[in-house]
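Take a look at subunit A:
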Amino acid sequence: MRVALFVTCVNDTLFPGTGRAVVSLLRRLGCEVDFPLAQTCCGQMHLNTGYREEAVRLARRFAGVFAGYDAVVAPSGSCAAMVREQYPRLIGRDFPAVHDLSEFLIDVLEVEDVGAYFPHRVTYHPTCHSLRGLHLGDRPTRLLRKVRGLELVPLPGAEECCGFGGTFAVKNPAVSAAMCADKVRNVLGTGAEVLCAADNSCLMHIGGTLRRQRTGVRVMHLAEILEATE
Partner candidate 1 sequence: MSATFLGMPGNLSKNTDFPKNAAKAVQNSQLRFNLRKATHTIRGKRAAVVSELPDWQDLRAAGRAIKDHTLRHLDRYLLQLEEAVTARGGHVHWARDAAEANRIVTDLVKATGEREVVKVKSMATQEIGLNEHLAAHGITAYETDLAELIVQLGHDFPSHILVPAIHRNRAEIREIFLREMPGAPEGLTDEPRALAEAARLHLRERFLKAKVAVSGANFMIAETGTMVVLESEGNGRMCLSLPETLISVVGIEKLLPAWHDLEVFLQLLPRSSTGERMNPYTSMWTGSVEGQDFHLVLLDNGRTRVLADEVGRQALRCIRCSACLNVCPVYERAGGHAYGSVYPGPIGAILTPQLRGMGSELDASLPYASSLCGACYEVCPVAIDIPQVLVDLRAKAPHGLAERAGMRAAWWLFAREGRLAAAQRLAARLRRLIPRRLPGPLGAWTDTRDVPDIPRQSFRDWWKESGS
Partner candidate 2 sequence: MNARQEILARIRRAVAGAPEVEIPRGYRTHVTLEDPVGRFAERVGDYRAVVHVVPAAEVPGRLAELVAGRRMAAPEGLPWLEAVRGAAAELILDGPGLSVAELDRVDGVVTGCAVAVAETGTIVLDERQGRRALTLVPDYHLCVVQAAQIVASVPEALARLTPTSPLTWVSGPSATSDIELDRVEGVHGPRTLEVVISA
């Protein structure tokens, strides 16, 4: 199967390791991965900040770049939700189907055990757009449970927002920080070594606080854990 990777602008620029992990994971599972170089950003930041015109132009660009692919995979619940939920309102229905990584693995490739090995105590934050936008449900944790050596510990208050919200963190820093503080407290309470999520924006937000507080808890994208082997 030939799939296009939509790496997302944030991952492209700040978290290339996540993109590399997706490529290596999908290749291991027998996919032919393509990265259309003309891709940039899905337009979410512009739409959510109130710049609809710019968002529409970026959405059109996206639809053009990815036209003709069987499947597009994005390692970001938030960007996948943007395309699936918002594009119909912005540019109509003429754009390819976009899957979040865990949807692609479970629904399209129909694998749960991706052959990963990661001997650590991990807790999983579902992130709002993965949970309530894409309705990923237990897909990510089903994948994590099949990772050898991995101990998955439940995160209290998991479904609560971490307070990132893109522009929100900048425009409402006090509330955003208060939300993040509660999330961090819950993460620390689990005793996990690694906080995992399917969205690097949220992980950047929570991870930034974890690091500032010198907690020693690492954040890792789901793709990077699933890619890890012995």
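Regarding candidate selection, all candidates are chains of the complex that A comes from, given by their letters.
Assume contacts are C-beta pairs under 8 Å (C-beta built on N, C-alpha and C of every residue); 3 or more make two chains touch, one makes a residue touch a chain; residues count from 1.
Keep in mind the model is a prediction, meaning the values are calculated, not measured.
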item	value
Touching candidate - 1 or 2 - for subunit A as found in this complex	1
In the complex, subunit A residues that touch candidate 1	7, 9, 11-17, 19-20, 23, 35, 37-41, 43, 45-52, 54, 57-58, 61, 86, 89, 128-129, 132-133, 159-161, 163-181, 204-205, 207-209, 211-212
